[in-house]
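What you see is the complex with one protein chain gone and the rest in place.
When the chains are written out, they are named A, B and C in that same order, and each has its own residue count from 1.
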Amino acid sequence: MSTPALRQPLARVSGLSDHYRAVRSASLALTSPLSPEDLMVQSCPEASPGKWHLAHTSWFFETFVLREFLAAYREFHPDFHWLFNSYYNSLGDMPAKSLRASFSRPPLADILAYRTHVDTHIDRLLAANPNPEALRRITLGLHHEQQHQELLATDIKHALFTNPLHPAYLPPLAASPADSIAPPLDWIAFPAGLTQIGSSPAEERSAKDSREHEAEGPASVIDFAFDNESPRHTVYLAPFSLAARPVTCAEYLAFIDDSGYSRPELWLSEGWTTIRAEGWQAPLYWHPDTSTPSGWRIFTLRGWQPLDSSDISEAPVAHLSFFEADAYARWASRQTPGARLPTEFEWEHAAAQLPCPGPGSNLLESSNLHPIPASAASGLQQLYGDVWEWTASAYTGYPGYRPLPGALGEYNGKFMSSQMVLRGGSCVTPATHIRPTYRNFFPPSTRWQFSGLRLARDGQ
Amino acid sequence: MSTPALRQPLARVSGLSDHYRAVRSASLALTSPLSPEDLMVQSCPEASPGKWHLAHTSWFFETFVLREFLAAYREFHPDFHWLFNSYYNSLGDMPAKSLRASFSRPPLADILAYRTHVDTHIDRLLAANPNPEALRRITLGLHHEQQHQELLATDIKHALFTNPLHPAYLPPLAASPADSIAPPLDWIAFPAGLTQIGSSPAEERSAKDSREHEAEGPASVIDFAFDNESPRHTVYLAPFSLAARPVTCAEYLAFIDDSGYSRPELWLSEGWTTIRAEGWQAPLYWHPDTSTPSGWRIFTLRGWQPLDSSDISEAPVAHLSFFEADAYARWASRQTPGARLPTEFEWEHAAAQLPCPGPGSNLLESSNLHPIPASAASGLQQLYGDVWEWTASAYTGYPGYRPLPGALGEYNGKFMSSQMVLRGGSCVTPATHIRPTYRNFFPPSTRWQFSGLRLARDGQ
Amino acid sequence: MSTPALRQPLARVSGLSDHYRAVRSASLALTSPLSPEDLMVQSCPEASPGKWHLAHTSWFFETFVLREFLAAYREFHPDFHWLFNSYYNSLGDMPAKSLRASFSRPPLADILAYRTHVDTHIDRLLAANPNPEALRRITLGLHHEQQHQELLATDIKHALFTNPLHPAYLPPLAASPADSIAPPLDWIAFPAGLTQIGSSPAEERSAKDSREHEAEGPASVIDFAFDNESPRHTVYLAPFSLAARPVTCAEYLAFIDDSGYSRPELWLSEGWTTIRAEGWQAPLYWHPDTSTPSGWRIFTLRGWQPLDSSDISEAPVAHLSFFEADAYARWASRQTPGARLPTEFEWEHAAAQLPCPGPGSNLLESSNLHPIPASAASGLQQLYGDVWEWTASAYTGYPGYRPLPGALGEYNGKFMSSQMVLRGGSCVTPATHIRPTYRNFFPPSTRWQFSGLRLARDGQ
Partner (left out) sequence: MSTPALRQPLARVSGLSDHYRAVRSASLALTSPLSPEDLMVQSCPEASPGKWHLAHTSWFFETFVLREFLAAYREFHPDFHWLFNSYYNSLGDMPAKSLRASFSRPPLADILAYRTHVDTHIDRLLAANPNPEALRRITLGLHHEQQHQELLATDIKHALFTNPLHPAYLPPLAASPADSIAPPLDWIAFPAGLTQIGSSPAEERSAKDSREHEAEGPASVIDFAFDNESPRHTVYLAPFSLAARPVTCAEYLAFIDDSGYSRPELWLSEGWTTIRAEGWQAPLYWHPDTSTPSGWRIFTLRGWQPLDSSDISEAPVAHLSFFEADAYARWASRQTPGARLPTEFEWEHAAAQLPCPGPGSNLLESSNLHPIPASAASGLQQLYGDVWEWTASAYTGYPGYRPLPGALGEYNGKFMSSQMVLRGGSCVTPATHIRPTYRNFFPPSTRWQFSGLRLARDGQ
């Protein structure tokens, strides 16, 4: 089975129109191994059916771009305006999220026709030299779609895992990589001082975008940030060190084997309550398997893998809740005094000095669909891709934060409570969707994403 | 759109083999208006996806017939044995019912192949002159499948209603029937005395079946009863009267308009708690609609219908919980002293004297897929078909009741707590599946079936 | 510590007035070992604080007797009318049951003053030669209070058990009875036939009461029945046998030791779900104790007792849910074919032939506060007292059942769904409160009452 789009090298797109086509077709490529029935499954409250992702991302362009900026635009279907609204209360009522599993109608064929309809009209709009706000909205819509590509990958992983037959999304990679061992944990030190965090306000960037768009340069594609990354502002950092790579499965297994899940002193109170109520004994997708030496096998998008193979055990551990990441760090601090999760500011300060993505970053386009072991190289590795890294920072607004005006202001701002920030993207994040200032966020008990951790510690 | 099997006249089948084919193909006919996506939806805890019904009914034949009685039978798939088990603990663990919505794999095509595989081997078994127990099991499996045909119809009705677009299963009937009014409520009196209730023990019947089967007569198809209908036993009945027809929508609307849902004195304590917790103001599938004179429209398998058209308003009210049926009867007793629900014994005593099904019984094969108004004829009407009738009887075992041996003993017996008996079948019950002694049962809060009521009263 | 009222021999009261005083003072005697703090505890949804029982029983007399029948009666407190209403919706809104744990005010002293106030005015009413309905209501109120005495005993047992210190209500009985062994299980056979079940309609009895009251005879005290025991009616019974005594703890332990709680085939579906959700492995109040030979100790109103002492192990097992009683019977049927729970009609038919209470009936006045072993005598034993016996009968209305008019109609009738009938009273039922026709009822998962079982079987 071939998945051409996943393997497609990200050509430097020559402009927004090309990038639009590339992103939109990548969504379809992701669903190509899946049947209409697969695209119906909604296996946990966090997830949505794949078909819904395909529809909702089109809805976003129709609602925020075509209805506002394309003269005489006619909607594909009069009900889709409310049917595929996710959570924008300003636009009116919408179906409860749990109802999405009942959307057998419209059939997949209609959703694909909806996508074509939207694409045709975006093409028409782009050909008509639209105003800068329309271009900004299209760019936002593409990043929105890329977020949903990642969600589609993680949701289908959960759906296939929930199916008692545990089918694989794709077959295992034909040639297994040579036996690789993650390098010993190294620490990179950073001195104290003031640093600049976040992205410039959208209006400043957009002025720049607008000029660049005239020049048809690719920068307009890359130079994007969500409102929650603004404004760029000053933060004081005390001296700290950052681990050169994320924590691996093998390291995490040592925590498990040291009774990590049975020692309340290692856990936040809410975390302890959670793991006991849920019966968690290991990361999501780990399953006891007495037929393997390690005693574990792990479910991946390419099927079950024994934890014993080094490409699994030496890869960054994924599908941790914040509570588990935090407990691991507390456990590690017994050997490495001061070991903890980094703040999002420490993380960004370190990451800003590196190319994004890096040369070997394991992102969606690499088609691994799973984290891979770090290389033997020295210095900071795997900041981008592999696993989202839980930080010690709660998700709140930056000083002077202003949401976008109108319904788009609901995109990020209204989730600023009881969630933690994650940084760096994962193995299913599209390469053009990640950047040093990107703030992902989830409630601390969330595990269905590729979420892991990198240690930090105080001082140099 | 045609639905041949639904309209297919029930030919007197010449033997079990013909009947097997007829019942099995009726299941497929029921799903013919539905897509693979439709067959994925599971919209309430009581329901299952349509695809699951198609698989589980085949599983029943494979498990209880082919594996036991066909030499050298090879299973279609090694996992289906546990995957499609519904609730037979004796056979081992099974997936939680809620997981059925995740069964995108096996795809529908595999399930259809599974059905063919099972059918081929049942044919082979039947051709090999099997022993009587195998024949009894096949007969049981066909009644099991017919139960699931009814469930399939009610589950898909709920699924389509849950979809915010509320699509119809089939288009409205082309020619609407002439304006019909249900006759005024008449009462049929029955004197006191001893009566015989239930069916002879299975072993007695089966001895008779066995002889009849040799004669290839059709009786073996009809002469069937579940274990919970046995043993036939003596019951003393005080004098009672039974309403000649079920309660209509129009009559039920008078209850609603008389503040029926706001007066606690009309309700059982558990019913009052339920309607307040659920916010019930009317039967399931009734929706306020200020554009209609009655103020209501009703969702049917053939789409929305205003309550005002006489073929709806004069038809038996459906989709009531026991609590609503009971409250209606209490309300009615203010005008008709002693009005109440009949016991299942009173119902059966009356029904035993009538042909089953009757000449105009509105069952699945009539393709109305909704109750229809009573005729102007006098005497007991609509005992069979239209709506299941809630009785005042809790579902318990008859004196001397013995479940079937082995796993089949879990079929009926283990549900004998906290459920109420319903009698008579509904507009989606197959005609060869109903009989005077048939005991259906559901928890008293259940509404997704076509469940209504017929009044009874003490004395003559 | 002495508890005079509990030990007080039930003198044949010379009239309703004496009986009123005896019943009312028995409530206070029950609370005498308890502090105001103890009387605040509400440890499960079924239970109420002891203080509330003291208040609500007085409210019953005030509401249904004094306000209606005593001219110029002034309420003790203007808020008590709604504050101490339990569930009579006809009388207006009332506090949610769960709020009773917040009733620190009114203080216990006020409740005791309330009781005195009510008692004084009932005395005044009785002295004024009230009409028969007032006398009927007072009699009803006394039976209501006796029901609450039993609830008070079971609620305080649960409260003290919930307290992590597990304090005893009373000290152990000073002199332990001689070592006693329950006799082997004997069966009493009953032939088939018609029998009369239930009590005459209230109006018929009350006419009789009225005449007897003039004669100041004691019969008016005894000759009482709740509305749900009427009307007396004909029932046909097939031949059956009844066990001579209830199932003992030792017998039930054999069921546990035979993996009774781990074998789904022994359980109703709802029962299996319940014991797994709740983690039940034994009756309520049984606690594993490796320091005893049996491995169990049992919490009683007189403190912990090892299961090993014969006065515990040979006594009827108590604190079973219906599900456990039913599962035990199914397990027993493997050795005793046809073993099952009796119907309430079989039970009453057998009990009607015996004196009630019997000479040694273990009821509240015996002060054991726990079941005791059966004697060596032959014939039916322990029908009254010791443990309420779960029957196979769901709680529904008898043919022709009519609730009392007005709010009192809510007393029994509105609970006729999803509950099972229990018969015979327990070790904390007052002796003048039990009779052959008495129908107690609880949901099948209920365990906090002294509820056990007696086996029946088909045939003679």
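The definition used in the following text is that a contact is a pair of C-beta atoms (placed from the backbone, for glycine too) under 8 Å apart; a residue touches a chain by one contact, two chains touch by 3 or more.
What you are looking at is a predicted structure, and each value in this text was computed from that prediction instead of being measured.
K.L.:
Can you list the shown chains that the omitted chain is in contact with?
P.N.:
When the entire complex is considered, the left-out chain reaches A, C.
K.L.:
In the complete assembly, which of A:L185, A:A392 or A:L453 touches the absent chain?
P.N.:
In the complete complex, the chain left out is touched by residue A:A392.
K.L.:
Touching the left-out chain: which of A:P36, A:G141 or A:P444?
P.N.:
Result: among the candidates, A:P444 touches the missing chain.
K.L.:
Looking beyond the chains shown, say which of C:F103, C:F224, C:W331 or C:Y384 touches the absent one.
P.N.:
Touches the omitted chain: C:F103.
K.L.:
For chain A, enumerate the residues touching the unshown chain of the complex.
P.N.:
Spelled out for chain A, the touching residues are 87, 89-90, 194, 233-236, 238, 240, 264-265, 267-272, 322-323, 326, 338, 340, 343, 392-394, 396-397, 399-400, 409-410, 414-418, 420, 443-444, 458.
K.L.:
Touching the hidden chain in the full complex, which residues of chain C are there? Just list them.
P.N.:
Touching the chain left out of view, chain C contributes residues 35-43, 51, 79, 83, 95, 99, 101-108, 159-160, 162-165, 167.
Convention: only the chains that are shown with their structure count from here on.
K.L.:
How big is the gap, in whole Å, between where the Cα atoms of chain B centre and where those of chain C centre?
P.N.:
It comes to 39 Å between the two C-alpha centres.
K.L.:
How many angstrom lie between the centres of chain A and chain C, each centre taken as the mean Cα position?
P.N.:
That gives a centre separation of 61 Å.
K.L.:
Report, in whole Å, the distance between the mean C-alpha point of chain A and the mean C-alpha point of chain B.
P.N.:
Between these chains, centre-to-centre, one finds 48 Å.
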